[in-house]
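Here the complex is missing one protein chain, while the rest keep their positions.
Moving on, here comes chain A:
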Amino acid sequence: MNVAPGPPPFPILKLPYIPLNNIILNFDHLTVLDFSFISKRCRLIVKSTNLGNYDIGMSFRPDQYLIRFHRKRIVFFEFSISSLRKRNKYINAEVKPYLDDRKEISLKFAKVWVEYVCDLFRIGLNFLLLNSSASIEHMSSVAEWMNSICSNVCLCDISGDDVNSDSVTRFFEKATFSINVLVFELRQEYEISPIHCGVLNIDQVVVSTITTKTPCSWFTVDQVLTSNCITMMIGACTFGERDLNRIIKSWISGNNPRMEFFHAVVYPLDFELVLDGIEFEKRDLTLIRRLKIPFLTKQIEYTFFGGFDIRRQDGTVATIQQMGLFEVPRVLFPFRMGVWSKNF
């Protein structure tokens, strides 16, 4: 149905406050941004409007979307670099150039715009999407700036087709803010040196790999041992029996006390080696147990068929198992370790 627009001009600023807020609620995000540039009063009106519960994410990925509005971690709206560049004239700050010498999004440009948008929509920066091939200087600057503006981010997602391990390591060396969920999606098809994330005191760590051709070798056992995570999901990786044996022994002796679920896709395992030096109880395949774990925005249920029960020093029981060994012919299979709650 076509609706003829109302007759312009229309002095909407003379309307009472509630209808004005209602009008702004009906704007899309870019129109809200444009409206805020009209005057200080317009900016105040926008700031006083409850524009909904969003998380704001900042992205340094090459896809040219700097600011993203997420709701329940789903991208709802994005401000592209080009649309922000067109509006540079309205920002009373020096925002040129928008790219730095390495053709990365200039931090100066990002700072000005992220601060303006966060202030306008009255939301703190919650998501940080980084380009895994960024330079060391860029990563350092981003971490330092983030330290200065927030104490916690909900999601830190590092991804890319190319990876600069030193840059990513430097980012974690510099970052002092806490992260709830850390996601690595590194799609490089070549070997890279290990990435050191320091002590990962994070709720969820996800290391995603695209193919099993290049299993991840940069996320090391030492990194797992120095972590304190609730869930750790690692895609195709090079962990062997000795590595997993170290991880399990470390958990039994009290490391990683918050751990509820550990998942890694590995080559077929010899459980005699995995459980070497560990007391265990082999459970019959007919014993079916289900474990619900938080994974990003959802809850995922995993089923254990039998498996090996191990016990931590404080009495907490966990089950380990390699799944799907006989189901399909493939090279790598998921190894899972589920920790049962004490009431189980």
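By definition in this document, contacts are C-beta pairs under 8 Å (C-beta built on N, C-alpha and C of every residue); 3 or more make two chains touch, one makes a residue touch a chain; residues count from 1.
Here is the rule we go by: contacts and distances are computed from a predicted model.
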item	value
Chain not displayed: protein name in its UniProt record ("Skp1-related protein", "Exoribonuclease phosphorolytic domain-containing protein", "Ribosomal RNA-processing protein 42" or "RNA polymerase II holoenzyme cyclin-like subunit")	"Skp1-related protein"
Among A:Ile12, A:Leu44, A:Val75 or A:Leu287, residue touching the chain not depicted	A:Ile12
Touch criterion as defined above, residue of A:Phe35, A:Phe60, A:Trp218 or A:Phe262 at the omitted chain	A:Phe35
Residues belonging to chain A that touch the chain removed from view	1, 3-16, 18-19, 22-28, 31, 34-35, 37-39, 87, 90
